[in-house]
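Omission of a single protein chain aside, the complex is shown with its protein chains in their original locations.
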Amino acid sequence: MSLNRTAREKLVRALAVSVIEHADELTSLDQAIGDGDHGLNMKRGFEAVLATLPALADKSTPEMLKAIGMTLVMKVGGASGPLVGTFFMELGKALPEEPARADLVAATGKAIDAVKARGRSEAGQKTLLDVLVPVQAILAAGGDAAAIAAEATEAAERTTPMLATRGRASFLGERSIGHMDPGSRSASLLIGAAVVTLEFEADL
Amino acid sequence: MSLNRTAREKLVRALAVSVIEHADELTSLDQAIGDGDHGLNMKRGFEAVLATLPALADKSTPEMLKAIGMTLVMKVGGASGPLVGTFFMELGKALPEEPARADLVAATGKAIDAVKARGRSEAGQKTLLDVLVPVQAILAAGGDAAAIAAEATEAAERTTPMLATRGRASFLGERSIGHMDPGSRSASLLIGAAVVTLEFEADL
Amino acid sequence: MKKLINDANAVLEESLDGFAAAHTDILLLGAGRKFVRRRTLKQGKVALISGGGSGHEPLHAGYVGLGMLDAACPGQVFTSPTPDQMIEAAEAVDTGAGVLFIVKNYEGDLMNFTMAAEMAGREVASVVTNDDVAVESSTYTTGRRGVAGTLIVEKMVGAAAETGMPIAALKSLGDEVNRRTRSMGVALLPCTVPAAGRPNFTLADNEMEMGVGIHGEPGRRRVPLASADAIAEELVGAILKDLAPKQGSEVLLLVNGFGATPMIELYLMVNSAKRILDGAAITTTRFLTGSYVTALDMAGASVTVSVLDAQAKSLWDAPVHTAALRWGA
Partner (left out) sequence: MKKLINDANAVLEESLDGFAAAHTDILLLGAGRKFVRRRTLKQGKVALISGGGSGHEPLHAGYVGLGMLDAACPGQVFTSPTPDQMIEAAEAVDTGAGVLFIVKNYEGDLMNFTMAAEMAGREVASVVTNDDVAVESSTYTTGRRGVAGTLIVEKMVGAAAETGMPIAALKSLGDEVNRRTRSMGVALLPCTVPAAGRPNFTLADNEMEMGVGIHGEPGRRRVPLASADAIAEELVGAILKDLAPKQGSEVLLLVNGFGATPMIELYLMVNSAKRILDGAAITTTRFLTGSYVTALDMAGASVTVSVLDAQAKSLWDAPVHTAALRWGA
């Protein structure tokens, strides 16, 4: 499942485009139960990633992921910056240069643990963990690309009826129910983009 | 044309009611080309007048008019307070206790001169003088009650196409054209109320 | 109308009570709420009194205190105060050196202050401010409005009065500061007089009122919404055209919010206005940014430029301790 330079470049571009193109939708979701900046935040972060794309693709996959994570931490801000940034950084730290599927399962598990530690949060609280955790379970269970992508979309949708107990939506209490969590939506977009690219380029 | 106590009381009540009942209309007119307080100002002033009505009616007509003027000066504020207040004060100063029609003509003339001096203004500038001056001319020319009342109404309407060069509406320049002057409207209301009462009570 | 009020007819009274309670260390509310006065008077100092319609807070009561006014007379919302207010304020704060009225150029204010001066039975002089370049001035009309520049006059004359300057000199100084000061404003959203209950004017979503007055009076013209830079060009342009400061002049720049415009936008306007002044070789060495002369809940801002000389700078920098302006004390 190793990625050559072209594949790395395609992957990063796909990730970035997926959130940049949906920035307005993400902002609308965040206006409903947050403070209306999630789309702007993710867009700013991934635009900064795109700005260094050639240099990023020159790196090995783990180094590239760490660099993306650091860029996101330093550019996104808000809650999503440290969390999404940490995910990429830890993923990079945990992955070998030429990862097998088992390495990807282990590394995503570690990255999710780091997100939990950073956010002092768990799945079930209406946050991006409610996408990351079930998607990682499908990955671990050997699900194919289509199954992973489908779970990402569905998991994000499953946050709609949830009561938020973390993140800005938690201030709303019961009124957080009935709205999709913006961070879950952006996570599902990123996963969807990654899956499509990896399926073609790395035979996921 | 002398007024007994009952007539004086009726006169003052009629004056007060005429502007208090039209306060909202006066404010609307002032919102269009001024600052939206003319109705509030006149209402406040004449409510204060009403509050001392029995004591006012106890006075002679000239003393009563002076007292009304002083109350208006001290309660109305804005441009209309000093102007309408001065009109009543000077009218009171100039009228004998039992005025003939000629006395009324002379006294209103003096009161108008005092308003002009206080406002540094003339007829033709889209102010209450554009009602006071022509109405006084009809009075001087021997017009009957109906003629005076009609002229008051028409004179106020004639301010609509005028260009304001005094008062707050003058800040608008050309844009003051097409709106009736609020002070002219309140002057016409007061004159109308006075004429009706004086016609019945004092055989104007 | 959405306002934090109880009774639309008691807004002024309740607000003044809150104001007086919050600033008992420096001021007192006169009987019948006719005026706000300094708690402690300086004997032998000329008494400075200003006033005007309410709805422009912190003008004028917010400028009562050391280094500025001795008393302020708040009229009803957007309505000049009545002569009894100024007469009683003068009675309360005149320590024998005379009273100087600072009056914004509106006919209502002029007439009421003039009647007060006639009736006060003491030495009274007046400075009339008319800094608003939005109004074309002519001898046949009311003339320019006094707007945000008034606070600069109050500050500088106030500082001079503390030094014991006599009344005639204070009047000349006030007239001179007024002559060196020009303003112009723009409204993005209208204001609502509480007792009227509806906005004083309406603006479409893409419109603004250029040259608006501080009573929400319509201004020079209604134009499509424009960028801060374009607005600053027009405001500063009109000011400089009229003021015609010498190249290399030093100025004070006041960017004033009208009540509903937040600081993030006002500082952005500072940036735009200063760039234009820089381009005209005018050096901005003093800044004041905030909602200092408001029009109730109107959104928008005015720009004021005041040419400085050494005296003006030292008067501006002199200690002031009021509810709304404070430094050096």
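To keep things simple, chains are lettered A, B and C as they appear, and every chain counts its residues starting from 1.
By our rule, a residue touches a chain if its C-beta (ideal position, glycine included) is under 8 Å from a C-beta of that chain, and two chains touch if they have at least 3 such contacts.
Model, not experiment: these values are computed from the prediction.
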Just to confirm, in the complete assembly, which displayed chains does the hidden chain contact? A, C
Contact residue for the chain not shown (choose from C:Met269, C:Ile282 or C:Leu308): C:Met269
Touching the left-out chain: which of A:Leu65, A:Leu83, A:Ala123 or A:Leu204? A:Leu83
Residues of subunit C touching the missing chain are 2-6, 11-12, 14-19, 21-23, 54-55, 57-58, 62, 188-189, 205, 208, 225, 227-229, 231, 259-272, 274, 284, 287, 289, 291, 294, 296-297, 299-301, 326-327, 329
Interface with the undisplayed chain - residues on subunit A: 27, 31, 33-37, 40-41, 44, 73-83, 118-119, 165-168, 170-173, 175
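Note that in this section only the chains that are shown with their structure count from here on.
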From the C-alpha centre of subunit A to that of subunit C, how far is it in Å? 54
So, what's the distance in Å between the C-alpha centres of subunit C and subunit B? 32
